[in-house]
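After the structure tokens below, expect a handful of questions from me.
Only one protein chain is missing from this complex, and each of the others stays in its spot.
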Amino acid sequence: MGSSDATVSAFACIDAERQERIGYPEVVYCAGKTDSQSLDIIGSMRERGIPVLATKANSALASRVLAAFPDAVFDDTARTITLGVFCEPQNRQGLISVVCAGTSDIPVAMEAVRTAEFFGSATELICDVGVAGIHRLFSRLGDVCKARVIIAVAGMEAALPSVLAGLVSAPIIAVPTGTGYGASFGGLAALLGMLNACAPGISVVNIDNGFGAGYQANMINKLGGV
Amino acid sequence: MGSSDATVSAFACIDAERQERIGYPEVVYCAGKTDSQSLDIIGSMRERGIPVLATKANSALASRVLAAFPDAVFDDTARTITLGVFCEPQNRQGLISVVCAGTSDIPVAMEAVRTAEFFGSATELICDVGVAGIHRLFSRLGDVCKARVIIAVAGMEAALPSVLAGLVSAPIIAVPTGTGYGASFGGLAALLGMLNACAPGISVVNIDNGFGAGYQANMINKLGGV
Amino acid sequence: MGSSDATVSAFACIDAERQERIGYPEVVYCAGKTDSQSLDIIGSMRERGIPVLATKANSALASRVLAAFPDAVFDDTARTITLGVFCEPQNRQGLISVVCAGTSDIPVAMEAVRTAEFFGSATELICDVGVAGIHRLFSRLGDVCKARVIIAVAGMEAALPSVLAGLVSAPIIAVPTGTGYGASFGGLAALLGMLNACAPGISVVNIDNGFGAGYQANMINKLGGV
Amino acid sequence: MGSSDATVSAFACIDAERQERIGYPEVVYCAGKTDSQSLDIIGSMRERGIPVLATKANSALASRVLAAFPDAVFDDTARTITLGVFCEPQNRQGLISVVCAGTSDIPVAMEAVRTAEFFGSATELICDVGVAGIHRLFSRLGDVCKARVIIAVAGMEAALPSVLAGLVSAPIIAVPTGTGYGASFGGLAALLGMLNACAPGISVVNIDNGFGAGYQANMINKLGGV
Amino acid sequence: MGSSDATVSAFACIDAERQERIGYPEVVYCAGKTDSQSLDIIGSMRERGIPVLATKANSALASRVLAAFPDAVFDDTARTITLGVFCEPQNRQGLISVVCAGTSDIPVAMEAVRTAEFFGSATELICDVGVAGIHRLFSRLGDVCKARVIIAVAGMEAALPSVLAGLVSAPIIAVPTGTGYGASFGGLAALLGMLNACAPGISVVNIDNGFGAGYQANMINKLGGV
Amino acid sequence: MGSSDATVSAFACIDAERQERIGYPEVVYCAGKTDSQSLDIIGSMRERGIPVLATKANSALASRVLAAFPDAVFDDTARTITLGVFCEPQNRQGLISVVCAGTSDIPVAMEAVRTAEFFGSATELICDVGVAGIHRLFSRLGDVCKARVIIAVAGMEAALPSVLAGLVSAPIIAVPTGTGYGASFGGLAALLGMLNACAPGISVVNIDNGFGAGYQANMINKLGGV
Amino acid sequence: MGSSDATVSAFACIDAERQERIGYPEVVYCAGKTDSQSLDIIGSMRERGIPVLATKANSALASRVLAAFPDAVFDDTARTITLGVFCEPQNRQGLISVVCAGTSDIPVAMEAVRTAEFFGSATELICDVGVAGIHRLFSRLGDVCKARVIIAVAGMEAALPSVLAGLVSAPIIAVPTGTGYGASFGGLAALLGMLNACAPGISVVNIDNGFGAGYQANMINKLGGV
Partner (left out) sequence: MGSSDATVSAFACIDAERQERIGYPEVVYCAGKTDSQSLDIIGSMRERGIPVLATKANSALASRVLAAFPDAVFDDTARTITLGVFCEPQNRQGLISVVCAGTSDIPVAMEAVRTAEFFGSATELICDVGVAGIHRLFSRLGDVCKARVIIAVAGMEAALPSVLAGLVSAPIIAVPTGTGYGASFGGLAALLGMLNACAPGISVVNIDNGFGAGYQANMINKLGGV
């Protein structure tokens, strides 16, 4: 991999000082890059000793990364690859509750979980508590309320964060997903629903952007200290 | 008003046999018509003995109608005018619960109430029980459950019918409203939210179409008999 | 299958009390789930004795379900799997007329038929009576008028429910489909057409949501008693 | 008005040879122009002996035109001004049927009528025959069928041309209107409905473009000779 | 094929009287139907002696039709199948000019050509005369001007009909195509461009609807007699 | 005002236990309510001793509130009314930096400031530091970096939060505004820009929702303690 | 006006070094600002000796500016105010041709003219040469071809730049306008048309952004030297 850095400089400019500047290293977004480009960037970061989180990774890329760096870890639900450690598991702080409306929303929720953990937050995943059977949410409310920050992941009409925001005192980061069909228009209905939530305390990230939610939730969670 | 019928025939064709054909008379939709046209149509229906329900009426029209027909009734919240009686109040059947998320949604909800009552259904209006404070909905759930049909009126993210549909066994007609701003896009967010509801048992009418909801709810309510 | 329930609890939370609470068991929406997840959920419901209706099922899933539960039934037009019986065929009540504009709309119409029948309604399917040859609709109008509730399934400009609503006295649930091309925008034109129907008595479900129409039509049909 | 031509040349370039080139003079589209600009253009055409049809004219402009040219004619429903004669009424040819779904669609229909008549076609206006009471359309079908070309004007779901096209053998020009509210989105629903009509024989012009329909209908009507 | 008619009645209702009613037989739209359904419908029409035009046909369907009916004709550019003759080539009347902006628009243009010819019009196809090199259009203008009706097929910004309408006196039917990328949004830009054409004399059909344009152009062309 | 509570119960259901349940009292959203309704709700809250923050208030309402409650405070830029004190100014905690791209964005930014202060956060407003002259942002970066949370308010292309997120380590809540014209589509361009920010650490609220940003920023700021 | 600078600093941060940095002073965009804010900013720039161009100014603002600075110049068609001189008229360089499709597009075209002249380019305005009468464009082509840069301003379907780009060798900046109605959707159709132009050599600015076109055209024109 000795020459990867030179190769990388032709198509990418790694922000190596990012960690000093704002406390967290750059993350590799694999969609839209060729697998070779992603692999070269990951290799280049490894050479510089930067811990790597790569998102939206497919399994072909994961195989190539694992072949080159056997200590890499691929989560095929979350579609994340991690290589190196930014924060040891035992040092994770606080608590982020990742609440997920339906089974189909789990991949996005897991991207949030993997991101938040990578950067040093403890997390808890609570699945399939969408508002169609609201008692399921109430039965888990005690768990949800322990968190400093809540990530609410939902598709279709995405009513989950609205209901949650009337019940809890933690800030909620809402992640719309593409779950649904027809007039869900690839997650647009969920996005609009979350932006128009009638209860305050909610902000929203891009459709399917579990990474963005996990990243910001970690920043917020860290404000609460150890 | 003797000549109104001739005048009317130039711009409108009253469906005088509608009541025999499908059981209910035609309704006058005032928006998009000049006040004079609406007045002439109402006058022409009165001459034929057809009981009148007029919707989306403004107060200027209402004044003219009341001057011509002092027994007309104008509800300035619902923006409806009624003239004559299709079903006596004491003969109203069953029960339709009109559940309304916020104070701003009341005009649309009242249009549904006035329509359903005109055609012969008993109704109950339950206000300001949006999901941001879900205990308010639970405290009224007993009342809601008495109904044969539920009309759920909501703007913004319009999560109310989704939550209701997991709690009740009556069919729900959902009415999106233009309540909200920015990315509510004039009720589009609410409309999409209701169409994508994760709980079954819901169908949807046009934005702000309280009339359409009240009309169909009455048809359904009547299936249950006296 | 003994361990499926434990497996299921990791990604799904079956709403086992739904039948007691609102009279109907939960339905499995297969799109967006992995086939293994759908299979585990179906298995878990079978273990608890809950009759299963699964929608948007593909044939690969159907094969796995049939292998595990030979008494399951797959309708490859409707894309439904049923396992167990909620209502015996001989006990089906009333009548729901499922009226379908074109040949391409039949899969969505059949999803409505299978859903309504599963929950206990008698149904009649009337095909290819779109408004382009309106005499075809008139020749079937006698049949349509026998129903307590009508489901109207149409793509393209979706004029069928508007025309029907001026001719019949039963409530109509309109289902837009993705039939068409170009400016049909995947069913958006049909959806907007149905929401703006000039005749009252119509409410609308999501594009291609035959299930939702069949489910609500059954609720309405049941109001009419045996 | 002697100097209007010089003034006009600063902001407009009248296509004076258009009549020789393609048989019809230029038409003045008043929306978006100041009233003074429209007046100067009309004056300049009068000076050159070009018969004038001006569309989308408001009453303030009409008053100024009538003051300057007392032989001008303003139709305040159609919002057209005519000045001079392109074709004498007794010389109008063939027949164009302008069929109109609802009372609110009449202004657009009248713009089509005035345009077609100006250019030399006989017309018949048939009002309020929307599909919600389809017998109204059937009772007028004999009249509609006499025409060489049909203009169908409708808002809301705009199902009228689809139904007509299955019943008649003349070409139909469909004009969507902004009639409706909510999800009609200012005529978008009607436009999409007409573009996706399931019956062939229909083409469509812009929302509220009665002029364009009347203009093309006249061209087609003329193909049939005297 | 003896039993095809019975089979067909289960999913389709052939409008056999259409030819008597409005002069032209029904056309088979193959998209959205299974190949077996299309084949059965074609077979059923052949049995009744109805000449067949089938559109949006793929080559797999064409092979099956040709195997069953060796006298069928498949045009793989236009994606049409014809079986039987509605109008003998030597009897074709008048002239329709099909003008096409770019090479990529030819399949849609050919669908218009095949449709217009099937129903009895003479046609001329004029290719690759888009406005980017407007002299190409001028050099063919003499040919274009011989037609009674013009069909203008264009994608991208679709300026062709606007320019044509200022140069010719025949009515123009404009067909937007999906040619282009990015902000062409699948033909939406072309559709909007054509609807907003600054020159009158144009009406528009659905994106890629060469059939609809050819069908209506034939109706118009026939008005001019032999 | 003695009877306002009874009046209020007819159209509103004040969530009086909200403060106990989640730590903050309900806020009055005035848009969409009549001024009388807003005044009655404010009066009713005052009677119960609940401190009031009212948003999207117009000056007519403000005059009526000030007449009834002279200790109310109206900020006509922010369009907020406050009545009573939830947190004394000297007790405000931490720091929220409200960064504003242009002069036109100040009203939305001030709504965020007033909200955050009402609920107990110290704030600093930094104006007119949009990316068109990026040195203006750099010259204020020291101030921005003192904050625990940043609210970034911007219209047009809304690039401010993307640039900020690469420079600071605090979480950013982005508020799109309707500033701009043409293809800004009322703030849609800004909203999409913020949702697609290439730098992580950002979440987004509704267009013009300064209140929502201030409310959530306060929740986050409080995590950092005194 | 001595204190305006202090006032200004509260809501605006004038980019006083912009002229040194990139050669041109900042421009005041008046829409979205209060008239007082615009006046204060203009006053503050005057105090520093910065020549002022203010765009999207209304006449009320113009009156206040003219009262304070009698040497200011207001163009009420272009809606621009200039105060002070950046480039003397006799020093204007090169030539920019501003070509305008219709009379309604003139205000936007004049904004481009005033902007380009302010910054030092010679301009020529060529009006009403839209493609509906293409000979008008050809008759002015000689003039257009003298320019180093062309600004093409058009609404409706906006075909003008496509046609021009096939005829000239200068770069074209296309400005869509809101001219039109119905499916022009406030200039969206024109914007999409220009973005999808089939001829190369065109780039596009925001709807109605005459300023942006004039500004960039001046930059390009200057590359050609004196």
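Chains: A, B, C, D, E, F and G, in written order; residue numbering restarts at 1 for each.
Keep in mind that, in the parts below, contacts are C-beta pairs under 8 Å (C-beta built on N, C-alpha and C of every residue); 3 or more make two chains touch, one makes a residue touch a chain.
Please read these numbers as outputs of a predicted model, since none were measured by experiment.
Seen in the complete assembly, the chain not on display touches A, E, F, G. Here the missing chain is touched by one residue of F:V73, F:C87 or F:L188, and it is F:L188.
Seen from chain A, the chain kept out of the figure touches residues 10-13, 15, 17-18, 26, 31-33, 37, 41, 56, 176, 178, 186-188, 191, 206-209. In the full complex, chain F contacts the hidden chain through residues 101-102, 130-134, 156-159, 162-163, 165-167, 180, 182-185, 188-190, 192-199. Although one chain is not displayed, its contacts with chain G can still be listed: residues 18, 21-24, 27, 148, 166-171, 173, 191, 195-196, 200-206, 211-213, 215-216, 219-221, 223-225.
We adopt the following convention: only the chains that are shown with their structure count from here on.
Two chain pairs, F-G and A-F, are weighed by contacting C-beta pairs, with A-F ahead.
Chain geometry summary: the mean Cα position of chain E and that of chain G are 45 Å apart. Measuring from the averaged C-alpha position of chain E to that of chain F gives a distance of 57 Å.
Averaging Cα coordinates per chain places chain A and chain C 35 Å apart. Counting partner chains per residue, chain G shows two or more touched chains at residues 102, 132-133, 180, 182-184, 188.
Annotation, chain-chain contacts: A-B, A-C, A-F, B-C, B-D, B-F, C-D, C-E, D-E, D-G, E-G, F-G (touch as defined at the top).
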